[in-house]
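With one protein chain withheld, the remaining protein chains of the complex are depicted in position.
For subunit A:
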């Protein structure tokens, strides 16, 4: 346990500059887009006023008020970039130990005790990054809303606080939904870890074949189950959700079990 905690700390220590830089960059971009959208909207109204010789209220009526939903429309793209970066980090966290200037993977695999701690230390690092990412994004959205209200004149602002659909799905206040988002993210991380470990165990063509087989297997059980459930047509929607969650949890456990076996028996430096 102590070694697992120390390794997790080590993993985070190795990446914290990159993680903090990315989070700060994303938060800055999001806040700047809010400021930019408010300024741009105000300028649009002013320009239209002088061009069409209209009063401010008429110009706003023509151009439209600016809602927080419109002002934060770029957030979805920034969040997508964040998701891609997390995926890349899930891959990089392993490959840097093989392909970096030093071959730290030798040291990790030679540490006394079970190799499972290596897997779980990297997995925990990703989990902490994902939870921090979601938490900080939530704070940035709240902060952006305050900034938006502070910057924009009352007449220019659409009254309701509406988030886009994408943001709504990501920033639910429902604990179960939040838990589900974190769980799905961790499943993706575990699946990526398994693919990386397959490649690092079998390498080249054989590694690629195993990766394709695992992806096909995942697709098969997902699509296959959905097809069977639909064909049978005997389950209530809640039962279908329960079946899908059960399959998802089983596959989640399978990815971790498979990764640990690869680390113990098949991995190659």
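Points worth noting:
Here is the rule we use: a contact is a pair of C-beta atoms (placed from the backbone, for glycine too) under 8 Å apart; a residue touches a chain by one contact, two chains touch by 3 or more; residues count from 1.
We adopt the following convention: contacts and distances are computed from a predicted model.
Missing chain, UniProt protein name: "Multidrug ABC transporter ATP-binding protein", from among "Electron transfer flavoprotein subunit beta", "RNA polymerase sigma-70 factor, ECF subfamily", "Multidrug ABC transporter ATP-binding protein" or "Diguanylate cyclase (GGDEF) domain-containing protein".
Touching the chain that is not shown, out of A:52, A:146 or A:269: A:269 (per the contact rule at the top).
Contact with the chain that does not appear here is found for just one residue of A:24, A:39, A:88 or A:111, A:111. The missing chain lies against subunit A, touching residues 3, 6, 10, 14, 100-104, 106-107, 109-112, 201, 206, 265-269.
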